[in-house]
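So that we are looking at the same thing, I have put the structure below in structure tokens.
Of the protein chains in this complex, one is absent; all others appear in place.
Chain nomenclature is as follows: A and B, assigned in order of appearance, with residue numbering initiated at 1 for each chain independently.
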Amino acid sequence: MTAMPATMRLVGRDVPRVEDAALIRGRGRFVDDIAPPGLLHAAFLRSPHAHAAIAHIDTEAARALPGVHAVFTLDDLAPHLNDTRLVVALPSPAYRQELHRPVLAQTEVVHVGEAVAVVIAESRHLAEDAAALVEVEYDPLPPVADCVAALEPDAPTAHRDASSNLAAELVLEYGAVDAVFATAPHRFAEHLSIHRGGSHSMECRGVVARPDPLEDRLTVWSSTQTPHTAHRLLCDLLGLDERAIRVITPDVGGGFGPKLIFYPEEVVVTLAARLLGRPVKWIEDRGEHFVATTQERDQSWDVELATDGEGRILGLRGTLVHDHGAWTARGVNIPQGAVSAMPLPYVVPAFRMAMKVAVTNKVPTTPVRGAGQPQGVFAMERLLDRAARGLGIDRGEIRRRNLVPGERMPYATPLKTRGGMQVVLDSGDYPRCQAMALEGADWAGFPERQRAARAQGRYLGIGVANYVEGTGRGPFEHVSVRIEPSGRIVVATGAAAMGQSTHTMLAQLVAEQLGGDMSRVQVIAGDTAAAPMGIGGSNSRQAVLAGSSAHVAATRVREKVLHVAATMLEAAEGDLEIEGDAVQVKGVPEMKVTLAAVARAVAGTPGFAIPGGRGPGLAASEEVVIDAMAYANGTAVAEVEVDAETGGVTINNLVFAHDCGNALHPRIVDGQLMGGIAHGIGNALFEHMRYDEEAQPTSTTLADYLLVTATEMPPVRILHMHSPTPLNPLGIKGVGEAGVIPVPAAIASAIEDALSPFGVRIAQVPLSPVDLLALIDPQASGSAA
Amino acid sequence: MTARRIALTVNGARHEAETPVRQHLADFLRGTLGLTGTHLGCEHGVCGACTVLLDGRAVRACLILAVQAEGRSVTTVEGLAPDNGPLHPLQAAFCANHGLQCGFCTPGMLTTLAEFLKDSPDPTEEEVRVAISGNLCRCTGYDSIVAATMEAARALREARA
Partner (left out) sequence: MKPAPFAYHDPRSIEEVLDLLASLDNARLLAGGQSLMPMLNMRVAFPDHLIDLNRVEGLTGIMEEGGSIRIGAMTRQRDIEESEVIRARLPLLAEALSHVGHRQTRNRGTIGGSLCNLDPSAELVAVATALDAVLEVQGSAGIRELSIHDFPVGFMTPALAPEEMLTAIRLPVPPAGHGTAFTEFARRHGDYAIVSAAVLLVLEGSRIARASLTLGGVGAGPLRLRTAEAMLVGGAPSEATFGAAAAECAGIEAMSDPQAPAWYRRRLSAVLTRRALETAAARAAV
């Protein structure tokens, strides 16, 4: 299953996860499990309006409630802040206006759920009681509920002082697109829309901040994917030096994107703890998660594909309107990622996509697992299906003709990343991967299955989608490896764990070099006091970046251990091996010296030389810099049955063939893929974050916003290819987001195929049974509701 | 009127404590007793993370008031296996099958399945899926949980035989 060298004893194998021992007994420590003595609880008062001016805030009644310690508005907090805004936007020349969100709304609210005030009380119950007593006088303003309508010339503006709703505009292009289209023999156009969803980690967000008067330091536990970013921003906003704040990520109950953002609650809770001199906790509840945690995916696409008579792509062009939400909480990376994902698997000679990023009175959008790529893949794959049908070519075949051939790897595309670097597809064999998926799904035998089913009045369909994903976004991740005088191995990293087995991955890589016993390795991830710098969890990056740093650092420590031990044992380095807690002479295990002894020998004794002559300590710190992204790829094939009477969809089979290079831990790779696939099924059929025309969210419970459960999961088969990337020493590519990317496109393709007797064209996800029945029988839906 | 003293058995040990009457059982277990293994994912009865056994039956602890547990017996994830003893077969199978990633939904899955396997010692995969259809997991896609449950069911049957 794995392509890792067979000589490795841990890496590439399904070793037990180090995370499980605590989690399986309910002994994990999530942010809500942290309860320092004297703890106070925060509740936020949030806007019920999508857009309104704040005329007045009266906190008197709330302050008077017994058990309430403080009620803060921005007026109260501003004197203690260096800036009242969160300036977090990624750099880009594309912005047309600055939309830095405030720490708390002060004069205007721009989405339902925006925090206006915070109550700190003895219990969460009391804090919520008091929040209900805060009186805010709102003057409602016209809301902007739709990103396309937002850009109409006479649209109201989502921010009352803005001159327009255009947050940013940018174009990604190469080649003579219009000339290609002018002469192309075939053109296929589509209008597509993809709707909003959330990440919905099972653990919502949360912050605990504790002032420590003995150390004159604030310790902040946050359920975040980016503790170092939070640390930087907290220091900046509160005007404190780096040592005065320590940010720790405890166990994190899933992230899936939105937890990489720095949020107002993190600074408000930290400042409240500082002002009150007491620990303060805020745990986001699910209702808040629906209106205060960032979301994604609302996009409207107009795209056109030019091909020759054999279905070979000549050019691709179009426009994209992206719903930015009300603030810039990250940047323009989602539309950029969406558009970049379109051509990646294929040879596309000419390309232009113009993106407009529209401000709306909704929760800001930032990456959710997949980060724009599911949308881009959906657009590309819908166009290829359209072309296949128009040209009478099999849908698998038209893709095969256009996939970047294996022999052209590495393939330098004309595309550029958001950092301006050229996109070079480093490795892989995309046509072979697709062939594997099609064969696994018995694509060739499907027409017969479809015919047999139709004879019984049943509608089966099959669909395929390809993706190529840039993983392991650089530039680096910090990892240090140190053997303590106890002989234990401590690994500290800027990477952040959120359920994706980061501790196991690092322990595996380090133990591989240092004795093979993972139980001797302690991994500290997500603690700014343990790692001087870090970027954190996003972009399917941590195995690639942190894994590479860990591997190199551990290898350097190993070299030093062997060198020092050779001196101590009076043996040749080449004759030594590290086994468990000791270095021994190969074949003569009684000739050994413990790691503890080696560590102590180089810890230094006053007046004596350090043995080995390579300086003190057994430690190495690495930030392997990898700018180029490692491109993973895959193909999803879905087979569905649609009940043409109800619009209900059953996925009968899903095959997912993929290539993430070497697999550090095959079972974890499968686990990551399966989670992504489930999320993709949700995006295709279930998850729809609904807003009404006043931008009021209408799916704000988990009974309304539907996450896939065990009974909705189809039989899934995962097939593996291993094309190691030359870009990192482990030959690995990221896998955290892969599963979600092609699944909506494959399911849409399958549904369209199933409903071809009705002439149905699928141009959106998610697809509800109501949507499908309306497509099957347009007259039914046209009749009076 | 706003608080009451209650006595109940949790994981085999008797506890007496005062609780606000409006506090649900999950907050009581977590906050008052410090048993933080029971997690809260939605507090509106959908996600299943807070599932505990009340007199042996799987229930959502966010939908029961602590005062309603007066005199009852509660089992949480911490009570599935002795403190330093071997894991419950479900726990062992979850670890062996990568049935948990972030681990947040895991306590609710385990308690739900512990009851289920008592009632249905020889289930089909489909029955397992129905049994956990009230427990949301965002990490695993559920297959590994189903596989773990089938393995645990086998182990439990063999132990009984």
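Please note the rule applied: contacts are C-beta pairs under 8 Å (C-beta built on N, C-alpha and C of every residue); 3 or more make two chains touch, one makes a residue touch a chain.
Values in this document were obtained by computation on a predicted structure and should not be read as measured data.
Engineer: Looking at B:Val10, B:Leu35, B:Val59 or B:Leu87, which makes contact with the chain not pictured?
Structural biologist: From the options B:Val10, B:Leu35, B:Val59 or B:Leu87, the contact with the absent chain belongs to B:Val59.
Engineer: Kindly note down the residues of chain A that lie in touch with the hidden chain.
Structural biologist: 124-125, 128-129, 132, 285-288, 645-648, 686, 690, 692, 698-699, 701, 703-704, 706, 708-709, 711-712, 768-770, 773-774, 777, 780-781, 783-785
Engineer: Please identify, in ascending order, the residues of chain B that touch the omitted chain?
Structural biologist: 1-2, 4, 21-22, 24, 27, 43-45, 48, 51, 54, 57-60, 62-65, 67-68, 112, 115-116, 130-131, 133-135
Keep this in mind: only the chains that are shown with their structure count from here on.
Engineer: What does chain B use to touch chain A in their complex?
Structural biologist: Residues 20, 22-23, 30-31, 34-44, 46-47, 49, 76-78, 80-81, 87, 91, 94-96, 98, 100-107, 110, 128-130, 132-146.
Engineer: So in the complex, the part of chain A that touches chain B is made up of which residues?
Structural biologist: Chain A residues touching chain B: 14, 16-17, 19-20, 23-30, 32-33, 35, 123, 125, 199-204, 251-254, 256, 285-287, 498-501, 667-668, 670-671, 674-679, 701-703, 707, 709-711, 713, 716, 739.
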